[in-house]
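A single structure is presented below for examination.
The complex appears here minus one protein chain, its other protein chains still in place.
The block that comes next holds chain A.
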Amino acid sequence: MSIDESTAAKVAKLARIKVEEKDLPALAQEFNAVLGFIEQLNEVDVEGVEPMVSVTPMRLKRREDVISDGDQQEKILKNAPDAREGFFAVPKVVE
């Protein structure tokens, strides 16, 4: 499995990370190095083995469906790069 520049560009797009055109060959090469290393996993016989979900045997806890927190608008917005009138502000999403 080898990754070409167009695949690298597609992955960057999926990850929402801007990668300049000129950097795509090097990125593809790095992906190939990592994926080449991962390929070793194909040597393992995993027939009938369950994929691990939880490393310690535990049942996922459930909590009461009650309000336990909230009403912290000011604190939540405090670190926002752009907050206006009690909301997070972002560039226009729809035309």
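Methods note: contacts are C-beta pairs under 8 Å (C-beta built on N, C-alpha and C of every residue); 3 or more make two chains touch, one makes a residue touch a chain; residues count from 1.
Note that contacts and distances are computed from a predicted model.
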Name of the absent chain as recorded in UniProt (options "Cytochrome c-type biogenesis protein CcsB", "Glutamyl-tRNA(Gln) amidotransferase subunit A", "Amino acid ABC transporter permease" or "Hydrogenase-4 component E"): "Glutamyl-tRNA(Gln) amidotransferase subunit A"
Selected residue (touches chain absent from view) among A:Glu21, A:Glu50 or A:Glu85: A:Glu50
Interface residues of chain A (partner: the chain not displayed): 3, 8, 11-19, 27, 30-31, 33-35, 37-44, 46, 49-56, 58, 60-61, 63, 72, 75-76, 78-82, 88, 90-93
